[in-house]
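Data first, discussion second: the structure below is written as structure tokens.
One protein chain is absent from this view; the other protein chains keep their places.
Coming up: subunit A.
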Amino acid sequence: MSTPRSWNRLPRVKPNAVYALSQRGDCMLDTLPRPLLAYGNGRSYGDVCLTEQGTLLLTRGLDRFIVFDRKQGILCCEAGVTLAEILALVVPHGWFLPSTPGTRLATVGGSVANDVHGKNHHAMGSFGHHVRALELWRSDGSVIECRPGDSVGLFSATIGGLGLTGLIRWVELQLMPIHNPWMWVESQRFANLEEFWALNRRAEASWPYSVAWIDCLAQGKAQGRGILLTGQHAPAQAELPVFKEYSKRIPVDLPFSMINGLSLRAFNTLYYWQPLKRQVLTHYVPYFYPLDAIQNWNRIYGRNGFYQYQCVIPPCEAEAAIASLLDTIARYGEGSFLAVLKTFGSKPSLGMLSFPRPGTTLALDFPNRGDKTLRLFERLDAIVREAGGALYPGKDARMPASLFQSGYPQWEAFDKYIDPGFSSRFWQRVTL
């Protein structure tokens, strides 16, 4: 079996053993080399899902539904079910995931463990807010059912718990009602960061979904120019378009990255000036998951892989810090066409180590150019640290321990919930 990797293909590490779970009842945990770590579908960028020791437990074989209450919109399923499989089941019954990341290929277990967020964070919070219950399987063989507000605190440790509190076997979710699979989507251009803040404030007051794409290379007066995409689920329509899904794939590993300063500048300029229509009826698949349409798109960054840098900056520091981050990136001359800017709402996350918190989040991909890239990140780290921000563990392969610890002040209190039989490369790295 080929070695499981994370989505950005960094770091390249190998566990001692790999065990593919196929049944909830697999009673093997105590016989496997330790430490253990669950691996969902490897859609994290970095090493939260990797270990250099012990056993990686592949959970994709736990892909069964358990109960679906079609009237109440409550779904219980095994942790290896993907969000795509859930949507295929529930959308025709008029239900939707109340929170979803930008890929539907994440598993439910992985979505809980990173407490993932979507474009509607300002309205609906993060994934953990919609978990009614989950079951943990600990390395000592015990099985614990956790619900929000449990007295022990194991639930809030497990939401965003990075897979360290044990193996999640099943999750019970509260879904959200919809009328059809379509979205009303509106795009608006903004000429710079200042315009973004004003536009975004208005958009968030009236749209449940809102996210901005920005041209990370634009400088000076045009710094932070981009397009704000807002959306809402469509009410009942007299007539709906027909939707047919296509998927393409990048067939081979490219020896080098197709993304460089030149191709990026051209792409960003074209993208920024694309003709925009006001309101378009868009199917939920291309709206929420545009990248999933190209399988293995991570290959365009070449064999050396890439990094994603995603930070969150508290509200009062956000305007200054985001400007200074963009400035640093633009001067570096590289970044991604996937630069994304979004403000989180004020709903506190349930997890002790959850990433979403009030403030603004910026996310970009960078091809791995070794030291050069790492030095850029150090400069960005300094800005984030100064502003009292944090980086997203699910998107990290390199943050220094000190930055993790300042961004996640509960990390020491979290320690007592860690299953002594579990660990990850990420955790070993940031708790040195």
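To be clear about the criterion, a residue touches a chain if its C-beta (ideal position, glycine included) is under 8 Å from a C-beta of that chain, and two chains touch if they have at least 3 such contacts; residues count from 1.
In the analysis below, contacts and distances are computed from a predicted model.
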Handout entry: The complex's invisible chain, by UniProt name, from "Branched-chain amino acid ABC transporter permease", "Luciferase", "(2Fe-2S)-binding protein" or "Short-subunit dehydrogenase"
Key = "Short-subunit dehydrogenase"
Fill in the blank from the handout: Touch with the missing chain holds, among A:A20, A:A191 or A:A323, for A:A20
Handout entry: Residue of A:L89, A:A133, A:A323 or A:I418 touching the missing chain in the full complex
Key = A:L89
Practice task
Extract the touching residues of subunit A with respect to the undisplayed chain.
Solution key: 1-2, 20, 22-25, 64-68, 89
